[in-house]
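Every protein chain but one is kept in place in this view of the complex.
Presenting chain A:
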Amino acid sequence: MTARLPLPHRWDDLRRWVPWLLPLGAATTLAAASDGYWPATVARMLPLALLAVSVATVTGAAGLPTLGQVAPYAAGAYTTARLAMAGHTLAPVHLTAAALAGAFTAGLLGMLLVRHRGTVVLMLSLAVAELTTITATQWRTVSGGTDGLAGIPAPHLLPGTPPLTADRPVLLYATAVTVAATAATMLLLHRHHLLLTAVRGNETRAAASGHPVTTYLWLVHTGAGAIAGTAGALLIHTHRWITPADVGFDTAALALLAAVIGGTHSPPGAAVAAVLVLGVRDVAAADWPGHAPLLLGALFVAAVYLLPGGLTAALTRLRAEIRRVRATRRPEPLPAASRRTS
């Protein structure tokens, strides 16, 4: 006999899926409703959204604020570009290879970075971001120098399927990859939530309890590298060209800004914030060309002052405030003792 779940439980289950289905639904609607500019524009925002997920994971879950995730991002992007140019155009192969390249790069860098904490990591990761641009510019045989690589062949989802070139399928594909990678990140983080909170909250005690803290942080950094590498593959699949500027300091700054605005403890929030920031930047860039850094800087300052904890924390505060207002409006039930006396 199978027991039927009571309705509220099913509703809870459904509610858990809503945030993940929402972007997929939005992308499908956008792809169905318009052609050309908007699907292509949104698809091109998604690599940065996934990079922001990776940055938020390292910054929030591991507590290591970083600009250096642009290195595994570059590793994933150039691996994908070179594979495609060598004739291997299967998207799953690209994504796997890019994730591995990203994890390898982040693992290597992590050996140095996870030995430090707080602003020192930010300082060191700044050097990593700088080094990434220098390497991308100088390693001409891989990157094509400052001219970059153009005309990269489009990927195929499966052998025999047509290449992903049209804007609508590319948007759907990019959304699916972004949502799946973000969901996988959240699942892994959720599973080790308590451990990571302990490491961030009181590292000394966690270490004294026998937890190899630095190894945990290295694993998070390396795993986030795999996500950044996947984002790199997505960059090639949506843009089909790459220059060293695409994996430069500005990209690193944008990803960190998105993580700060979205809330470093919420990778999906960072992804949403990345799309918002890029949207604002593109709209502003049309009216005021050449002043993207000014706008980014202003957004940074505003986010730090006005959104402590990011959008996610602001939403939580708003929800708490609504609950408080509702509670004060509802008449308080009289205490049992006073009812007896009256």
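Points worth noting:
Simple rule for what comes next: a residue touches a chain if its C-beta (ideal position, glycine included) is under 8 Å from a C-beta of that chain, and two chains touch if they have at least 3 such contacts; residues count from 1.
Just so we're on the same page, contacts and distances are computed from a predicted model.
The listed choices are "Nitric oxide reductase subunit B", "Oxidoreductase", "ATP-binding cassette domain-containing protein" or "Branched-chain amino acid ABC transporter permease"; the UniProt protein name belonging to the chain that is not shown reads "Branched-chain amino acid ABC transporter permease". Only one of A:120, A:195 or A:285 touches the chain withheld from this view, namely A:120.
Of the candidate positions A:195, A:285, A:298 or A:325, contact with the hidden chain is made by A:298. Chain A meets the missing chain through residues 65, 112, 115-124, 126-127, 130-131, 134, 138, 203-204, 207, 213-214, 249, 253, 256, 260, 291, 293-294, 296-301, 303-305, 308.
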